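One protein chain omitted, others in place.
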Amino acid sequence: MATFIAMVLSAVLTNNFITVQTLGICPFLGVSKKTSSALGMGVAVTIVMALAAAVTWPIYEYVMVPLGFEFLEIIVFIFIIASLVQMLEMIIRKLSPSLYNAMGVYLPLITTNCAVLGVCELVIDESAMAGLLGGAAVNFGWAVLYSLFSGIGFTLIMVIMSGMREKLNHVKIAKYMNGFPISMVTAALICMAFMVFTYIA
Amino acid sequence: MTAKQFFKSTAFKCIAVLLSIVLICGILLTICNSLFYVSAEERTARAVAKVFPGEEVTFEEDSVNTRYADTNNYTVEQAFTMTGTREGQYLLSIIGKNGYNSGTVTCWILVDAVSGTAADPGSFNGISKVVITGNEKQSFINNIGDSDIQAVIDRQDEDGFSAYSSSGITTGATFSLGAITNAMNGAKTYTESVYCGLVNPYEEWIASANITSATTYTVEDGVVTYNIVTAANSPAASFTIEIVVGTDKTITSYTILVDGTQNWSSDAIYDSFVGKDAAFFAGVIGENGEIRDNSNFGSNGISTGATFSNYLCLSAALFATANYDTAVAEGGNA
Partner (left out) sequence: MNKYKKITLDGIIFNNPTFMLVLGTCPTLGLISNALSALEMGLTVIVVLTLSNMIISALRNLIPNEVRIPCYIVVIATLVTLIRMVLDKFLPDVYEALGNLLALIVVNCIILGRAEAFANKHTVAESAVDGVATGIGFTMALTVMGIICEFLGKGSLFGLQIMDFSIGLFSTPAGAFIIFGLSICAFTAIIDNFQRAKRVKANKLARENLLGADEAGNQTVEEVKA
């Protein structure tokens, strides 16, 4: 239980993908203009992250390592992620057209979201995971849970960012600061706020 | 769709092109992997080379002795015996624990030591190099300079290394330096135990306070023959005593081989040890070999005027009898 709490805090707050590891910045800056779209993107990324880790971890541990094919990890992982995204898109389109309309546009973007590949690379790194889990050995469950909560942390920052950007719409901003520059300074403020969490772990 | 149509269709072309690209890439990578593969030995050699910039070194990797490798303060990950120009040095890859934020510092520590065995112990002669290779959660570790680490290295006393500010070392990264110091003390303990033979193999045994690691024993048919080398108990010097303990856990023979007294002891008294068991000796000097009360000696009929020597001889006798079961279980080490 203690490991679980430590893992959740680490994944969501202290090792947040956006504010600490600076991964997944493209969708963070690109799709955070409106809260609804930010939430949709966040949920989609969370699902893909958990699924991707659930597929890549066993394949890496039980197939690639015994066969000595570790060097193919990048190709295999990116292929799995791309296929997962494609599959998810088809399933959602079939099962719930309304959800597809809400989320569909973000799905193809997820393949090139480095947070997804990043989390797959992270959970197979035993020493890094031992640090994050407080020494507990990584197994399938931890790998998937860690990915899931990393995705939740990602969604949290997306929603906070979109809230701030919606407020920014009502403000007059200097010409060259408008757009990406002001978003980045906003992001910096969020990062600073989240740095506080580093001290609780 | 006929087979012919299928082979002409876009779908077939897509699959064929994608598969052939994947196949070519896979084969290319497999070839390159065998060309560029970095073996575990090469990785180790590379890590060791980083500790000795601009220097060709030779070494042998030792398997880590797990009994001394892992404590609350440090974990020894890899151990090397240096050979060639750096003969007489040992290199340890060691993680110091209990740093800032409960984090750790990983370092390579090069120690100078004379190797030895339990019978002929060597010595630990200090640390000549500490190279920090990694850390976990040590936000302020950059505040630690080489001079700070050198200051800790120079501050070695019989208890080991110490880094806290009472010793005058202020870095702004007290806890990180503490973790490094833990690693250095770990390197000292590990080297002394594993390479120098300085560890007392009887540490865990009963009443071993005055028994040195030079002590040996043999077991034959349930009869344990000890060759006990005691510590000195100034003014008495070290004794070497041969004690035979029989199957009834009493002393059957007690012979002083090297006498450390000032010629005051009496063989008659030591002869009276024969036939006594652990309970008797514990009644005289206490279960852990401490001196309870000098008057205990007299009331048990031991009064020689050579109290300190008596104490050592009694300690040896208590050790021999009280550890009979352990000795039989271990099966001897001579």
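Per-chain residue numbering starts at 1, and chain names A and B are given in the order in which the chains are listed.
The rule is short, and it goes like this: a residue touches a chain if its C-beta (ideal position, glycine included) is under 8 Å from a C-beta of that chain, and two chains touch if they have at least 3 such contacts.
Just so it is clear, the structure is predicted and the values come from calculations on it, not from any experiment.
The chain not shown here is touched by just one of A:I5, A:I74 or A:M87, and that residue is A:I74.
Contact between chain A and the unshown chain involves residues 19-26, 29, 71-75, 78-79, 82, 111-114, 116-118, 121-122, 125, 176-177, 180-185, 187-189, 191-192, 195. Against the chain not shown here, chain B presents residues 10, 13-14, 17-18, 21-22, 25, 28-29, 32-33, 36, 38, 46, 142.
Convention: only the chains that are shown with their structure count from here on.
With centres taken as mean Cα positions, chain B sits 45 Å from chain A. Residues of chain B that touch chain A in their complex: 22, 25-26, 29, 33, 101, 136. Residue ranges on chain A touching chain B, taken from their complex, read 71-72, 75, 131, 201.
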